[in-house]
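One chain of protein is taken out of this complex; the other chains stay put.
Entry: chain A
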């Protein structure tokens, strides 16, 4: 099945003919053919999409070249909420083999559907993800992404099995057992969120287990933004190579893009997911190299085609070819989202800026939390940072210096005075999934 998918234009299978290495011209042909098919499918079967095209006097025939995608309307997260649960499905339920859903923490959950073919495409792109992170048959993968309604666990699971790796479907949580399994089963690769991995390393140290002494050599991390400084820390603490992967359940789950051995941007599997970068304010498409909001079109999804989905993730397409030889384009790793921005007294602040500042001050592990409050009408930002053995001193003066160094580093980057509180180790709640970095109490 994998070979068939990689050769849907009937060329003979050869590793170099895998879509990651397709010459640009061939890739564009595949993309256009698939774009026309997915637009036709959505137009015929999804009322919301058809209505929006009709309002713009467009039909599927309006798509003659790839650039015509710019005429199509955007889809946003509320489109998925407003049509809850099944309003965007383009396949009858009898063809749908899987449903996933978001946690629904910010309202109604969003529901996504997969046909058998969709599940196979998902396995294929995750296979390509693991392959680009250097995994192959013989690797033992501890899959600590959550299984269940969240797309991470099962998405990674099928991809790793298709690759021929041995999968341990341990899911998230139960950290002590994760460490026992990692050691006893000779795990060579692990996937989870980067914040959970830092917790794992920390917990392992408490149990006198050092990941550096274990065979694990690759970490595949996704589902939340993380910084290059955090990568360096993770790689040193566990003696592994740490790769960033990218995906979102609205599109398919993990498997939209992946880093390769070059660790310099994420290759988008653009034969299945067509990327555009737009100006988040005007909606205008920006040329490769310019920073903006990532918009993705699913080119092969059957059960729930998603066309021009605004991801809210801020990145840019890297125009230069990659040293790994893959021809599919890369996006810069996602440092921030257009909607996790904090507006503090009229200034835009991103949690990633705070993280970068904390990491720049030597010896501080990224266990921190940002708390926003309003006092007498004025927004206040407090950053709580856990004290680590590396920075702890028995002298008050030294601890005050640590505190002011951290506060100053943050102020220098964001330009706002913050209150910095040193807190006891382990006093900030650990997350088993996506880290909750910001607590906004300004409305309380």
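Rule of thumb we're sticking to: a contact is a pair of C-beta atoms (placed from the backbone, for glycine too) under 8 Å apart; a residue touches a chain by one contact, two chains touch by 3 or more; residues count from 1.
Heads up, the rule we're going with is that contacts and distances are computed from a predicted model.
Colleague: Per UniProt, what's the omitted chain called: "Zn-dependent protease", "Peptide/nickel transport system permease protein", "histidine kinase" or "ACT domain-containing protein"?
Modeller: Of the names offered in "Zn-dependent protease", "Peptide/nickel transport system permease protein", "histidine kinase" or "ACT domain-containing protein", the absent chain's UniProt record gives "ACT domain-containing protein".
Colleague: Which candidate, A:119, A:422 or A:438, sits in contact with the chain we can't see?
Modeller: Here the residue in touch with the unshown chain is A:422.
Colleague: Using the touch definition from the top, which of A:138, A:346 or A:389 touches the missing chain?
Modeller: Result: among the candidates, A:389 touches the missing chain.
Colleague: Which of A:149, A:229, A:399 or A:416 sits in contact with the chain that's absent?
Modeller: That would be A:399, which touches the missing chain.
Colleague: Residues on chain A that touch the omitted chain in the whole complex?
Modeller: On the chain A side, contact with the omitted chain comes from 206, 387-389, 392-396, 399-400, 403, 421-427.
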